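Left out: one protein chain. Kept in place: all the others.
Each chain carries a letter (A, B, C, D and E) given by its place in the written order, and its residues are counted from 1.
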Amino acid sequence: MFTVCVRDHVMIAHSFRGEVFGPAQRLHGATYVVDAEFRRRQLDADGVVVDIGAAHALLKDVLGDLNFRNLDEEEAFAGRNTTTEFLAYAIWTRLADHVRSGALGAGGDGLCGLKVTLHESHVAWASFEADLPR
Amino acid sequence: MFTVCVRDHVMIAHSFRGEVFGPAQRLHGATYVVDAEFRRRQLDADGVVVDIGAAHALLKDVLGDLNFRNLDEEEAFAGRNTTTEFLAYAIWTRLADHVRSGALGAGGDGLCGLKVTLHESHVAWASFEADLPR
Amino acid sequence: MFTVCVRDHVMIAHSFRGEVFGPAQRLHGATYVVDAEFRRRQLDADGVVVDIGAAHALLKDVLGDLNFRNLDEEEAFAGRNTTTEFLAYAIWTRLADHVRSGALGAGGDGLCGLKVTLHESHVAWASFEADLPR
Amino acid sequence: MFTVCVRDHVMIAHSFRGEVFGPAQRLHGATYVVDAEFRRRQLDADGVVVDIGAAHALLKDVLGDLNFRNLDEEEAFAGRNTTTEFLAYAIWTRLADHVRSGALGAGGDGLCGLKVTLHESHVAWASFEADLPR
Amino acid sequence: MFTVCVRDHVMIAHSFRGEVFGPAQRLHGATYVVDAEFRRRQLDADGVVVDIGAAHALLKDVLGDLNFRNLDEEEAFAGRNTTTEFLAYAIWTRLADHVRSGALGAGGDGLCGLKVTLHESHVAWASFEADLPR
Partner (left out) sequence: MFTVCVRDHVMIAHSFRGEVFGPAQRLHGATYVVDAEFRRRQLDADGVVVDIGAAHALLKDVLGDLNFRNLDEEEAFAGRNTTTEFLAYAIWTRLADHVRSGALGAGGDGLCGLKVTLHESHVAWASFEADLPR
């Protein structure tokens, strides 16, 4: 299996509901350093998993919708705790939708898997990984 | 698959038996920066894989039994080479036992996998990964 | 010159005032991975710059006053942009006050310099450094 | 599953053919920080996945054939774009051949998987992973 | 002293002249992960050392003149070994010229120092640092 990973980041505010979160129930924020890993069984004719420039641009585009925002006010996340693992899934879904819509060109059709990892500090990270439907 | 990872570290002394280890047969030591990755197929009602505070506390607790010790004198490791990969397994087993015993609360029941990685330097690490029995 | 550095982190929300900040004028947030470097010309009788356990505890204590908070609502920062560099200075000041007040014990008297660095992402950090008055 | 990983690096020049590569069609170069992960289901009698000294030596040996070279002039890569993901595969193949030939000693027989990751910058990496035939 | 640092990277080919360089006399290449640190004694009215967006853009602009190139063919470097430390100086000079020319706006006038660090691998880096003339 081949994998290509690109990295970018996003800075957001949010709060959590539920006693399990302790002081994180207060409005606070995070920098997420985000890794998007694209998987492919065979390289394409150019010898790549994905056009890495297009992959960087797609990740920046998807993160741009979240960047410098208070996620508590985003309709898409109403009633949800925007935990690191939840956001990994949310970003995964958006990336997968764009891949399906052709954002990575014809090469995107060959992708078979996607993993999104959010590093929230030097001591914690979370990820979501799943196959991409063909 | 969702994953949440927490990081901590432990500082130990030990020696190895076997010519393959060369100078590492002498008493020496290591800092292991330890990553514990908890896996879950679905997020729980709070939107998490695991209570991250409880995960950090559990890892610190398990590492506390090894920290600042000479592993050559630990009964639990008698007759074993406490290599990085062996210790990854030993820490995995202890974490898994605690998860089964409820150290992560009811949420621990939903965990389906665990990976433990020990970084021994900037040029070497080892890990053990296995499913967690339900 | 001897230096000992300890690392911890803090997660906050805030917004900036001023057109130069562009979208960062909106409420957003950050994880700051914080390095506190303590400097001493000579080691003390125990062979240390500072009791590293006490240094870790002091840094956690100072960051605890900021952690999981919206800095826009902190009286101490009223009318100020809590930029990364400003916060490096704010944390420096608080650490220096505690050192002067004996938080690091008698050993703190020998410290001659302090540097505080805040890593806001994988592509940006800021710091404040100054001598500590004897 | 047990994994042991060793890290080294290689510095090469190359160019790419294909409009998708934009300015990378010009002769340029890269440092690849290379991780080789060796997998084994059970530890051997010494308690290791692989003799880590032998693993470091093998990786250095394989990278030595590429180091400080212009890959455009390497016969082995004639007509191929030596992208990061392609090189991960090329290095994987060479490592696997050496393992099969006994470069890691008898212990190499127990290896069941190999992953090679090339970090090309702080914001991009690529890997190839596959089982090792017994 | 306040410092703000921004990070980017550049991928180049080159060769060295002189027996001291051994195999690096052959055409090869490198990824340089580049840190540019801007220093200021006091924060400006906005509470910053420098507009961090402008600093990122300036660094990208300066690196753009080198990126995806064979430095052996650059007139600016004719007759010079483009070692990591030499390139740190070359990039320092270009950044300093741009600061003087107003690329960072009026705020650039307050800068008093600049450091440029090039990370060439996980085991080596080089830097050049000097005061900025007012």
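Keep this in mind: a contact is a pair of C-beta atoms (placed from the backbone, for glycine too) under 8 Å apart; a residue touches a chain by one contact, two chains touch by 3 or more.
This is a predicted model, so every value here is computed, not measured.
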Out of C:5, C:57 or C:103, which is the one that touches the chain we can't see? C:5
Could you please point out the subunit B residues that touch the chain left off the display? 7, 9, 11-14, 23-24, 26-33, 67-70, 120-123
Touch list for subunit C against the chain that is not drawn: 1-8, 43, 46-49, 51-53, 56
Where subunit E meets the left-out chain, the residues are 16, 18, 20-22, 80-86, 88-89, 122-130
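Everything that follows uses one rule, which is that only the chains that are shown with their structure count from here on.
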What's the rotation, in steps of 5°, that superposes subunit A's Cα atoms on subunit D? 120
Report which of B-D and A-C is connected by more C-beta pairs in contact. A-C
Between subunit D and subunit E, two touching copies, which fits better, same or different residues at the interface, with half of the numbers shared as the threshold? same
Provide the C-alpha centroid distance between subunit A and subunit B, rounded to the nearest whole angstrom. 27
Note the residues in subunit C that touch 2 or more other chains, in rising order. 122-123
